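Below is a structure I'd like to ask you about.
Every protein chain except one is present and positioned as in the full complex.
Moving on to chain A:
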Amino acid sequence: MTDLTSLTLAEARDRLASRAISSRDLTAAHLAAIDRAKGLNAFVAVTAEKALAMADASDARLARGEGGPLEGLPIGVKDLYATEGVHTQACSHILDGFKPAYESTVTANLWRDGAVMLGKLNMDEFAMGSSNETSYYGPVASPWLPPNFSPTQARAALADKGKRGLMAPGGSSGGSSSAVAAHLCLAATASDTGGSIRQPAALTGIVGIKPTYGRCSRWGMVAFASSLDQAGPLARTVRDAAIMLRSMAGPDPKDSTCSPSPVPDYEASVGRSVKGLTIGVPKEYRLEGMNPEIEALWAKGAEWLRAAGATIVDVSLPNTRHALPAYYIVAPAEASSNLARYDGVRYGLREPASEIVDLYQKTRASGFGPEVRRRLMIGTYVLSAGYYDAYYLRAQKIRTLIKRDFEIAFGNGVDAILTPATPSPAFAIGAMASADPVEMYLNDVFTVTVNMAGLPGLVTPAGLSADGLPLGLQLIGRPFDEETLFALGEAIEQAAGRFSPPEAWWA
């Protein structure tokens, strides 16, 4: 019998529909895989009983021929989504014990369509990080073996809480990427403010899409930077990502920035011909001192799309280099405002104090980790009297320029833009510990422009480094044209193949 965790989401869906397998068996297989993979630290809460109950209900619906688009499919949920009565802490100490009395719109949409919740996934605290090392619940290990590590060495490193030397799964959706790559769930929800879906996808050899700003409701997602945050899926194939996004997306009166336009059947665009499409390659993404492997992969990606019938043209996005610095003004500014709500009064952690300001200061000092504190202080500074115009207002003007660059490229007939996903393959946990915070921020150099302009971006695995670690390519689309990205992503997947980590050395 094939291991049920080796199925893709689409394969599992088809077998459930034909009653060849049951959701209960499929769910139990994934719960067993999660149990064996505790060392990866991908899950921060496992909802086994709830999962099996949801699976039984799905099996009953399938037996009656009433299954939804995701009926009976077990998935993981990033700890940033409010799940009623279940651990929801954005992996921060300050939300200790928080169990929401409501369900986020995105997860409610998934359950409406029949999906089964396995549990909550580890992440960087409040989604601030690129390696999952800022989580209060500790780092997550990638299922990819570090170069020159034997499985025995890796298992020894896994037993240690710090997981030093193992590969980081990227961040902030590091629990999601590790769990999907290690076959602990068929797919997972993630979220992306500056690259937090796409960078982890690239570093673990899986597919991730950040849809257009407004495609998914943000209601019930723990807020980081409201004008940049977007929900999206991580999955092992382009088709699986398309199936997930269709269920996650959709209008929501509870989020005034959520688009009222209907959600297309994204899966229908998987396999659609890319003949005649025009793909832009932006010269500004060719950074000085660029990793030659990444550059070669990028050229190969363009070649694959050309072979599939697309036309490759050079485009210019002259304001690209300003995107990351502007992001490090806009995102911390919005975070400092959003995270003002954590005051030790209404939920979560509370440090005792005899005076109210002292209560806030003590609670926030012990509740937030160093990276979150740093960003809140930067955000507070750039919004403070006398500095607002010089920093925040200027950054928002630069954002207009960044968006205009893309509008010009698309206006000239470009259907999508092809770029590398990350400047390098995955790095080891602990490798950046002594680095300047800015060095970690550079991980998002290719992804952050997309958030600043509100565009959709899809990352698909495209090859392996000389060290055997996965590398990804990014496709950037016109607003609300996720379908073209799925068609192009599938063309790359067909040409590049899929990439799996070595067999379950962690189990």
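Going forward, contacts are C-beta pairs under 8 Å (C-beta built on N, C-alpha and C of every residue); 3 or more make two chains touch, one makes a residue touch a chain; residues count from 1.
In this text, contacts and distances are computed from a predicted model.
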Candidate names "Aspartyl/glutamyl-tRNA(Asn/Gln) amidotransferase subunit C", "Carbohydrate ABC transporter permease", "YeeE/YedE family protein" or "Sigma-70 family RNA polymerase sigma factor"; UniProt protein name, chain not shown: "Aspartyl/glutamyl-tRNA(Asn/Gln) amidotransferase subunit C"
Contact with the hidden chain (one of A:R36, A:R374 or A:R498): A:R374
Which of A:T5, A:S259, A:T320 or A:Q474 contacts the chain that the document leaves out: A:S259
Contacting the left-out chain in the complete assembly, out of A:S6, A:S150, A:S273 or A:S384: A:S384
Footprint left on chain A by the chain that the document does not show: 97-101, 212-214, 227, 253, 256-257, 259-260, 319, 321-322, 325-326, 328-329, 336, 340, 343-350, 353-362, 364-365, 368, 373-374, 376-381, 384, 387, 390-391, 393-401, 403, 436-438, 441, 452-454, 479
